[in-house]
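One chain of protein is taken out of this complex; the other chains stay put.
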Amino acid sequence: MVLHGFLTIGKRVMEKTSSGNFFEDFEIGSTIQHALPRTVTESDNALYIALTGDRYPLYSYAEFAQSLGYRRELINDLLVFHTVLGKTVSDISLNATANLGYAEVLFLRPVYPGDTLRAESTILGKKENSKSKTGTVYVHTKGYNQYDEVILQFYRWIRVNKHYPDAITEWDEKPEMPSEIRIEEYQPPTELKRTGLNPAITGGKWFFEDYEVGERICHTDARTIEESDHMQATSAYLNLNNMHFNQHLMAHSRFGKRVMYGGHVISIARSLSFNGLENALGIIGWNNSTHVHPTFGGDTLYAWSDILEKKDLSGHDDLGALRIRLVALKNLDPTQPGVALKFMDPEKEKEQYHPNVVLDLDYYILMPKQI
Amino acid sequence: MVLHGFLTIGKRVMEKTSSGNFFEDFEIGSTIQHALPRTVTESDNALYIALTGDRYPLYSYAEFAQSLGYRRELINDLLVFHTVLGKTVSDISLNATANLGYAEVLFLRPVYPGDTLRAESTILGKKENSKSKTGTVYVHTKGYNQYDEVILQFYRWIRVNKHYPDAITEWDEKPEMPSEIRIEEYQPPTELKRTGLNPAITGGKWFFEDYEVGERICHTDARTIEESDHMQATSAYLNLNNMHFNQHLMAHSRFGKRVMYGGHVISIARSLSFNGLENALGIIGWNNSTHVHPTFGGDTLYAWSDILEKKDLSGHDDLGALRIRLVALKNLDPTQPGVALKFMDPEKEKEQYHPNVVLDLDYYILMPKQI
Partner (left out) sequence: MVLHGFLTIGKRVMEKTSSGNFFEDFEIGSTIQHALPRTVTESDNALYIALTGDRYPLYSYAEFAQSLGYRRELINDLLVFHTVLGKTVSDISLNATANLGYAEVLFLRPVYPGDTLRAESTILGKKENSKSKTGTVYVHTKGYNQYDEVILQFYRWIRVNKHYPDAITEWDEKPEMPSEIRIEEYQPPTELKRTGLNPAITGGKWFFEDYEVGERICHTDARTIEESDHMQATSAYLNLNNMHFNQHLMAHSRFGKRVMYGGHVISIARSLSFNGLENALGIIGWNNSTHVHPTFGGDTLYAWSDILEKKDLSGHDDLGALRIRLVALKNLDPTQPGVALKFMDPEKEKEQYHPNVVLDLDYYILMPKQI
């Protein structure tokens, strides 16, 4: 349809909307209190289960959580993570072109339905990138509950666009990022009493002692994610980046379509991993999370877990930490012959991730020992 | 597959199902108590957020609502509207061919999670249309809470099919519809204390004084709506008109597909409008809402707000009313050059809405002043 004779609109377009911070805007040492704290409820857990298929009973069975010493069922730890991260998006990553890495993501306290979560971030450093169009910003984020207790913290670095791509800023302050969680210092939630665990509830046969370093668990389940599913989840996290929601815009991107929020891929992989890790009592944290390739609506996600390390926890002889590489693949069953995390590319003469791998998460879970 | 040899079914098909009221059935002056009151809960808010991306903290952050004088977070005002309207559908608009207009839509009291909403409608008038196949019915609807307090009211007129299109009824009672909300008589909720507002919570920088009549705010966000999204939302509102749900039927309609419930378009536009109107403390009401063109699953919605008027509220020197034209467009970014609400059609020699405009809502919001 050809439109002609447009009226001029005769209106000043005002800049009342926020388009987020650019590289130049971040001030090293400053702390940003993010807007939009959120009361998380049992409804958010219910919706999370519908959108991910998560089965861990700690988040859906009140009496089970109570038998472990908690007041009632908990808010799913990844829902806590997404809620806290979601708050930072409008200040930190609205102009990000890449999420470069995480370090020392640590879940510090249980979150209950009815708690209100808020987030703050400190800018630790920033460094202009070589071609000067963008820069890397290093951030430390803390999530708090309504009692001002820290319930989650993480380091994160992202590549952010500059306002003025051609003006060289010479910012070059790259802070030291923690390389790994100091697992020997980690303490489980004080409420947690492993003795209350009844494995007939979880259906799990395996405890800390049963897992072996080097072992691979191919989780049998898989899940196809529709556009509605990931958009509803990402809306629930209040992470409203256009790349996840705006098909009209993303049709002209290099992907040609909306990209699923990487955190939701973690959620799906974690939910699939229930089959084989049923007795896990929550996520301790992660060292890093690599979003290897993008995931799109219509993709089917599979997952495997590689047991990387087994760590005792000082002062807790009935609990241990399993360090796991959780890998998610799209549209490929990992039990098929020849599937590997990486392969040697003979042309480039270096290792590459398998093209169907979408997530490589190096994380710790809390696993009860036999008693 | 060819079927032959059908058995005759030998059953009387009884008329136990309701097919709604036709033009002849409405009795002027009568009041209909609509069926299916509904207890609205925090779950409905959570689902609403997942389906719309709404970020206003009044509906998702208990302590923020309390700081403003409310008991706890409120049920989203548009969720209240849809719930009340949804109840009227089976009595009023099941045989409607068009929603012709609204007048004096007014939100009168806050609704809390756990409240039960019911609705009643009074038939104010009806007028047979010139070609006699249909008639216009004028209705006044009130929504109540469980304490029999009116929480919402609106006037509405709709084009309704006749039972007997060829029998002339000569009904010609067209009542006066209020042309505009009498904003000078409007009183905000008695609980509301603007002084408690902390703009660090909303993330909003702008107050009543900052908005200028004539200003346009192009909200940066956009949202693609899938069939699942609008059907789930419209089911939650218990508005089960087949045109929103039955693809098998609508494939043979002039659209060839399901049509999104117009109220859900208002919800999406309102949710998008958060970016630029963060400090808004709820909707006062609207003068009219024109659903310019239909919206379908797969469409991407954008929105802008034109500030039409600024009104003081008598007895409230810390609050004002902003009259806004909220415009939703499908599949067109309103910041593109040449986008206008209407254009002059040289053939028809009159103004037409831009073909991508789907909603033109003339409404008032409550906006705090600087203190």
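Chains: A and B, in written order; residue numbering restarts at 1 for each.
Definition applied: contacts are C-beta pairs under 8 Å (C-beta built on N, C-alpha and C of every residue); 3 or more make two chains touch, one makes a residue touch a chain.
Worth saying up front: this structure is predicted, and the values here are computed from it rather than measured.
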Per the touch definition above, residue among B:S67, B:N99, B:N129 or B:S235 touching the missing chain: B:S235
Candidates A:T220, A:S253, A:S314 or A:Q370 - the one touching the absent chain: A:T220
Residue of B:Q247, B:Q336 or B:Q370 touching the missing chain in the full complex: B:Q247
Chain not shown: contacting residue from B:L36, B:I168 or B:V213: B:L36
Listed residues A:L51, A:I181 or A:I283, member touching the removed chain: A:L51
Missing-chain contacts mapped onto subunit B: 1, 3-9, 11-14, 16-19, 33-39, 41, 43-44, 46-47, 90, 114, 116, 146, 226-228, 231-233, 235-236, 238, 240, 242, 245-249, 258
For subunit A, the residues touching the chain missing from this view: 41-43, 45-47, 49-53, 55, 57, 60-64, 73, 200-204, 206, 210-212, 214-224, 226-229, 275-278, 298, 300, 302, 306, 331-333, 335, 338-346, 351, 354-355
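Going forward, only the chains that are shown with their structure count from here on.
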Chain centre separation in whole Å, for subunit B relative to subunit A (CA means): 36
